[in-house]
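Of the protein chains in this complex, one is absent; all others appear in place.
Take a look at chain A:
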Amino acid sequence: MSTLAANAPGATGGGLADVAASEATLRRFLHGLPGVDQVGLESRAATLGTRSIKTTAKAFAIDLAISMIDLTTLEGADTVGKVRSLCAKGLSPDPSDRTAPQVAAICVYPDMVATAKDALRGSGIQVASVATAFPSGRAGMPVKLADTAEAVAAGADEIDMVIDRGAFLSGRYLEVFEEIRAVKEACRRPDGSAAHLKVIFETGELQTYDNVRRASWLTMIAGADFIKTSTGKVAVNATPPVTLLMLEAVRDFRAATGTQVGVKPAGGIRTTKDAMKYLVMVNETLGDDWLSPHWFRFGASSLLNDLLMQRQKLRTGRYSGPDYVTVD
């Protein structure tokens, strides 16, 4: 079932180019999206969370989940040493078992990008950097763009930007749209390639599911490569219903435009069981096309240790403990 309103302006012929022609057309389009059935969404997400994944399927899912992790450290107390050790962990998550896959990316603040890039050279692991006055996004446009450009210049492969929730909630959609456009422009490198742009909604601050759906469409039309739930810095982070809603949005966006967009739930995903629920949700909603680190990521730090402990349990038959994984 497509959530794209067939009669929304600009939707004719599958093109969404003129949706953002003006504040009025953009608003008409976003408010023309069908409302979210809250009860249905939450029960669907809860149902998908009850699947039992065992033995070989579990082993596959654990390895897949590890390879999808954006291993993250976003603390004021981050040091060069901590970033280096995190990179070492990303390269070889389980020193006692070299068959454990690498993580997808290391996610750091812009000033740590060069350190991470250096530590990961030649490994294939991406360096992601948060930018645009993360996590609040409360800074002037020139500051946000400079923040982004600095991270890209330092070698970031991916940029995680935050939207201006204040502008979005007060209905200044075009402002948010233009901001994403501008940051995407700032992601370009001199050689013509560009860093991947992930756009963080901070769903815990968007109040309603309808807003999450609108933010998803707004962001995808503006050209985001990934949509991401949260910064991990507020009380409510990624939840299964919100992620399911975003998965449905990227599915419908591809149906409408042919463009595939990735999804990254972040914050609050700590256990293997949680990760399995998300993978089931991706598989049931989007199918195989999204079941790869190119299109689905977990923003997490403590999740990796739990995955490794479960992996050790599957391998040895014994429950593992926190003494057998690294302290981050």
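Keep in mind that, in the parts below, a contact is a pair of C-beta atoms (placed from the backbone, for glycine too) under 8 Å apart; a residue touches a chain by one contact, two chains touch by 3 or more; residues count from 1.
Rule of thumb we're sticking to: contacts and distances are computed from a predicted model.
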Which listed name, "Stage V sporulation protein AC", "Cytochrome bc1 complex Rieske iron-sulfur subunit", "Aldehyde dehydrogenase" or "ABC transporter ATP-binding protein", is the one UniProt assigns to the chain that has been left out? "Aldehyde dehydrogenase"
List the chain A residues touching the unshown chain? 317-324
